[in-house]
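Take a look at the structure below.
The complex appears here without one of its protein chains, the remainder shown in place.
What follows is subunit A.
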Amino acid sequence: MKALILVGGYGTRLRPLTLSRPKPLVEFCNKPMLYHQILALHEAGVTHIILAVSYRAEMMEKELTDLASKLGVKMTYSLEEEPLGTAGPLALARDYLEGTEPFFVLNSDVICDFPFKDMIAFHTNHGAEGTLVVTTVAEPSKYGVVLYNEIGRIDSFVEKPQEFVSNKINAGLYMLSPSVLKRIPLRPTSIEKDVFPGMADQKQLYAMELKGYWMDIGQPRDYLTGMCLYLTSLHRRQSGELSTGSQFVGSVLVHETAQIGQNCRIGPNVVIGPNVIVEDGVRVQRTTLLGGSKVRAYSMLNDCIIGWNCDIGRWVRMENVCVLGEDVLVKDELYINGGFILPHKEIKVSVLEPQIIM
C-alpha cells in the first residue's frame, strides 16, 4: 500500500525552530514529526511513502533514509517546482499512485492516534472513492466543518461557519481510490475546496470519526497542546515510555541519555530530549526540551519549547509560550515572558513582554 504525505514548504509557522531544521524533522515527543506518521503507516502495511515537498531538503532525505531502510519502506520525494496547493501534489505524483489499490493522503502537521487500519476497513466497506477522517473540536468556527449523514456519507462542507452547524472538522487524513486522481489537474488546486465538494455531490466521499485526540501542531502554541495530548494518550495506554519517580509529576517523557539533577520537579507534560542536562532544583512544566539543551540549577520553565543545544542559566524564569531556536544562551537570573528567540542569540536582559528577538 502507498501513502502520500503533504510536507509542503518551509514551515514558517514553526519558526524559529524551522530555521535550523525542516519542519518534518523537528522532534515532537522525542521523534521527528514525520517519524510518527511513517511508523504508523508502516504498521498499517504501507510499503511506499511519497513525500510531497516544495523545497529540496537534503537533510531530510539523509535523515529519513536510515529509518526507511530499517522499516523496509520505500521513500520517494516528489518535488514541486511551484506551490501546487493541497491537491496538486497528487497530480504530480500520479505515476506513483496509479493502480488498483487505494492510498493514504495526510497533512504532515497532524498528530493523533493514527487510525490507518480502521480507515482501510471503513473505505472497503463503503466502496466509494474517498474516506475523510473527521475530528471533534470545541471551536468549529475556525475550521471547515463537515456535514454528513448517519452512515457517514458527506453532504457538504461549510468553511468557517458563523452559526453552529456541527463540531466535526476535516482532520487532514484521507484514503482515496486511484480514480480520484482523474479529478485533479496538474496546477495549484485545493483538495478541500476544489476536489472534495465535487466528490460529496456525487456521493463519493465518506466521513470516518476519529477516536481520541487530534492536533495540528504546525505552530508553537498548538505544538505544546499536541504534546500534552500525546503524553496523556501515552499515559492512558499505560506506556512504559513515561518516566516515574518522586521528582516527576504527571506524564513526563525523558530520553534515556538525558541527565536530571537532584530536587527537581518535572511535569506535568514535559518532554526531555537526548543528551539534555537538567541541573538541581529545576522546575519544568508543559515544556519540550530538544536535544543537547541544558537547564542550569534553580530555573523554572513553563510553556516553552527549548531548541537544540540551548543553555539556560541559573534562576531563569521562562513562561507564556517561549520558543528558543537552536543554540540560544540565556544568562542567569533573567525572566523571559513569551519570547521567540532566533538561533545563536545570547540573551543578557529580561524579556518582559512577548516579543520576537531577532
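The definition used in the following text is that a contact is a pair of C-beta atoms (placed from the backbone, for glycine too) under 8 Å apart; a residue touches a chain by one contact, two chains touch by 3 or more; residues count from 1.
Please note the rule applied: contacts and distances are computed from a predicted model.
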Among "Transcription initiation factor TFIIA large subunit", "Mannose-1-phosphate guanyltransferase alpha-B", "Ribonuclease H2, subunit C" or "Vacuolar protein sorting-associated protein 35", the UniProt name of the subunit that does not appear here: "Mannose-1-phosphate guanyltransferase alpha-B"
Selected from A:A68, A:V165 or A:A297 as touching the chain missing from the view: A:A297
Residue among A:H48, A:K74, A:R317 or A:H344 that touches the chain left out of view: A:R317
Residue touching the undisplayed chain, where the options are A:R283, A:K331 or A:H344: A:R283
Touch list for subunit A against the chain that is not drawn: 263, 265, 280-283, 297-298, 300, 302, 314-315, 317, 319, 333, 335, 352
